[in-house]
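Removed: one protein chain of the complex. Kept in place: all other protein chains.
Note that the chains are named A, B and C in the order they appear, and that numbering of residues resets to 1 at the start of each chain.
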Amino acid sequence: MQHGQVGAHPRVGVVKFASCDGCQLTILNLEDELLSVVEHFDIIDFPEATSARSAGPYDVLFVEGSVSEPAHLERIVELRKRCRTLVTIGACATAGGIQALRNWGDHDAFRASVYAHPEYIHTLAKSTPIADHVQVDAELRGCPIDPGQLVELLTALVTGRRPQLIDEAVCMECKRRGVVCVMVGKGIPCLGQVTQTGCGAICPRFGRGCYGCFGPREQANAAGLARYFEAVGDRTTEDVGRLFAGFTAYSEPFRSMVSDLGGTRWARGEGAVEAAPAGGGDARN
Amino acid sequence: MHGTEVPKGADERLYEVTELTRVEGEGSLRLRVRDGKVVEASLGIFETPRYFEQIVVGRTPDEVIDIVARICGICPIAYQMSAVHAFEDLFGVAIDPAVRALRRLLYCGEWIESHALHIYLLHAPDFLGYESAIAMAADHRETVEKALRMKKAGNHLIGILGGRSVHPVSVRVGGFSRVPRRRELEAHRPALAESLELAKETVRLTASLPMPAFAREPRVVSLRHPDEYPYNDGRIVSSDGLDLRPSDWGEAFEESHVERSNALHARAKDGKGVYLVGPAARVVLAADQLHPVARELLAETGMAELIRTNIYASIVARAVELVHALAEAIDIIDAYRPPAEPMVAWTSRPGVGAWATEAPRGLLFHRYEVDERGRVAAAQIVPPTSQNQAAIERDLVVAAPNVIDLPQAEATVRLEQMIRSYDPCISCATHFLDLRIEEED
Amino acid sequence: MEDQTALLAELNASWFASGLEPETAMRLAGLARSYSAEPGQELFREGDPSELFGVVIRGRIALRTLVPERGPITILTIEPGDVFGWSTVVPPYRSTSSATAIEPLEAIVFDAAGIRAAMRSDCQLALALYPRIMVAVSRRLNATRLQLLDLFAAEQVKTW
Partner (left out) sequence: MVTTAPARSGRPTADGPGFLGRDDLGVLLDLLRDDGRTLIGPTVDDGTIVYDEITSVEDLPHGVTDEQSPGRYRLENRDGERLFGYVVGPTSWKRWTFPPAVELNRGTRDGHRVTFEATTVKPPKLAFLGARACELAALAVQDRVLMGGEFVDPDYILRRANVLVVAVQCMTSASTCFCTSMGTGPEVTGGFDLSLSELDGGFLVTAGSTAGRELLERLPVRAATAAEKYGAAAVVAGVRAQIGDPVTVDGLHDRLMAQLDHPRWAQVAERCITCGNCTLACPTCFCTGITQVTDLTGENAAMERRWDSCFSPGFARVAGGSFRSRPRDRYRQWLTHKFGTWWDQFGTTGCTGCGRCITWCPVGIDVREELNAIAPAISLAPEVVLVEPVAATPNDFVTARVIATKQETPDTVTLTLTGTDPAFARGGTGQFAMVALPGFPPLPISISRFHADGIELTIRGAGPATRAMAALQIDDQVGLRGPLGNNWPLDRAVGRDLVIVTGGIGLAPLRPVIDTIIANRRRYGDVKLFYGARTPADLHYRAELERWGTRDGLDVSLTVDRAGPEWTGPVGVVTQLFDQAVWDASNMIAFVCGPERMMQATASTLAGRGVPASRTYVTLERHMECGIGLCGHCQMGKYFVCRDGPVFSIAQLGEIFGREGI
């Protein structure tokens, strides 16, 4: 990739929308590389790390978080104009995040459920990925992103090659690492087969099923997997639906799975006991 | 720096930072002084709410543990811990002592990572006059490298136990989905031992920093355990005699959505108003339970009293806790024998489960109602920053006389520094705080 | 007066008329005449009644179509041996593009009204010519499809 000035370092910004900050923290968690990174990039805007501010233009802009409130709509368009390469980082920015579960629900009920005065809360009815609004040049998946993939992307930026963000199943990583399949070996439902790898197969390595935080891989046969989950292992349709209703639920084809399997009815507290009166009772309806 | 002076009349000054930097999440600072008196002091929060208390409804306890971690990328373990203990308390799960030790070790990892991050990358630049640790590295490369080594030691410890440092995956009701082998932990011991030495230097370094003048008598609240420095367990105590089960936070405190600030503040029901949680509160209330290494260093600094009264000195408290977390982590590793099973079996039962643990930033309370099907029906999550928010605003008022004679820009930086002393975690706070004062009519 | 024998020989050598029964070939030669054009000379124009149908013997014809604001675009060139003006024998008998000679052109063309009448009245002739016209049109169609695929276009590459 070429940049404005010959010999100049790429000017980098890191901004956030609705998110937990974990992905931008991953930048600061590159303990071994951080001081080398700042020698290859001019970090001109990164509020979590520096008080020095800039409004761009950026050669590379890392965007964390989902578009989730009215002001975000204009802000992302404006930021897109001010950067050459826009990289979304993490499940919120690439898939809408866990907060996108409200996209199936009743937004007003959501607000009222948490806030005593919902009329003061300004959020959009849906939490959506950045790519729903502007052109995205590259994306780092994951909740949070993987530090190795982040370094790979930075390296690709420096060397000008295509980042090797390989689109294959988590299973591939499991098998290479000699991790025993938790579905076959233990009967634990696992989304690894339909999820893009990059995490290093953490969940199966830790004895549990993948929960899809890197999002669906290309041509993910989520429907086939959902049928298998329902047919084997004594699971209800709702159980299967909740498997897909995770941190990347709003990405197709997981989104269709959640919808086809009944949406998020369970989140509306059907069958729930009455709300408790004590503690923060006044903060709920 | 985004401090601007807005003349509003002959003797009115506005100290304003529209977007606080080097804090977690998006917030603003506003202090208006007229005729030498503070007429407005606020920590504005404009982070977008994400409705976690609703997102967890309908989910199983283990799903909730995964979900609430996402409230905060810096202290996900704190959220997992308060949640897992709340459920285990409700279900009557007795965890293996080795699992209890591993939970503590996991928390040590988070404290190390979070405190090292805050001390060096977010806070120290204030004291030394830099805009960031990156800029600071130009003059103090070795110091920043050491900070990164400590931070890495904490992150790596979390990685061993939970797969990754941000949003680790192994915490489950009843234990862990997988526990480490002895050799995995032992392999990390040298890095922790090296970091412990660096942390000791950190205590001395932070104690030598110029502390801006500040004095107030806070009411402090934290967990306290008879045998150990508080992490996952203990009773909720205060400097003025509160003493509660960790599940009973709601008996003494409540949150309300205050229209004036459109923020859910936590406050004491006894009418005594604001209180302080976090490293300074813990050091005040549990210094005697610190690891001997940390306790001695605290004594060496002679700053115990300053930590109580001067919020700027919380950086020293954080450094002392950094030492503690590293020393305790090493002890836990040395004594570690894997549990017979990583997880004990449990059965859901309907009812209310609640618990409080000590996040790096202070007391974190969770409360869940679980229905007959084993799903969460309602949730309440009270993070430390919401409990501290009233204290922050009160301290802005206290700080005002000290800064009013300084040049405007310097004064604003000083106020920002004071806010950063709390290590506010706005992403955490936001799922229940409102964002925009100006949209209110 | 045309030399019908020479014309017949030329016709038989072309792909279009090769292999016709002798009587049919004679009948066709009877409707044919030599035709030549200079480079740049327009043979017919898009949309006009189609009156010129023939086989290129030497030279090349450019088929063009007019795109507003871009001017005439060459969509295809016709090589020796190929037919041009097939719309002369296909209703509604209007030219589908404009044709311009781009090299000195020698061709054999058929009298439009004559060949239409002959094909209506002479089943043998029609039966022999229509498949050949169909082949010509289908080749044109296939070539056009391949052109549409734009096989040599540069891949649209994003930053990565």
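Definition applied: contacts are C-beta pairs under 8 Å (C-beta built on N, C-alpha and C of every residue); 3 or more make two chains touch, one makes a residue touch a chain.
From a predicted model like this one, the values you see are computed outputs, not experimental measurements.
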item	value
For the chain not depicted, the shown chains it touches	A, C
Touching the absent chain when the full complex is considered, from A:His40, A:Arg53 or A:Arg235	A:His40
Sites on chain C contacted by the missing partner chain, in the whole complex	13, 15, 18, 60, 62, 71-77, 79-82, 102-103, 139, 142-143, 146-147, 149-155, 157, 160
Chain A residues that touch the omitted chain in the full complex	1, 33, 36-37, 40, 151, 154-155, 158-162, 164, 166-169, 171-172, 175-178, 180-181, 183-187, 190, 192-194, 207, 217-221, 224-225, 227-228, 232
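Here is the rule we go by: only the chains that are shown with their structure count from here on.
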item	value
Chain of greatest Cα-centre distance to chain A	C
Separation of chain A from chain B, taking each centre as the mean of its C-alpha atoms, in whole Å	24
Chain A and chain C, separation of their C-alpha mean positions in angstrom	60
Chain A residues touching chain B - in the complex, by the definition given at the top	16-26, 28-29, 31-32, 34-35, 38, 43, 46-53, 65, 68-69, 72, 97-99, 101-102, 105, 109-111, 113-117, 120-123, 127, 143-144, 146, 199, 202-203, 205-208, 211, 213, 242, 246-247, 264-273, 275-276, 278-280, 282-284
Residue ranges of chain B touching chain A (in the complex, touch as defined)	1-2, 19-26, 47-51, 53-55, 57-60, 63, 66-67, 70-74, 76, 113, 117, 121-122, 125, 131-135, 137, 141, 144-145, 148-149, 151-152, 155, 162-167, 169-170, 172, 176-178, 249-251, 254-257, 259, 262, 264, 342, 350, 352, 354, 367, 369, 371-373, 375, 377-378, 380, 382, 416, 427, 431-432, 434-436, 439-440
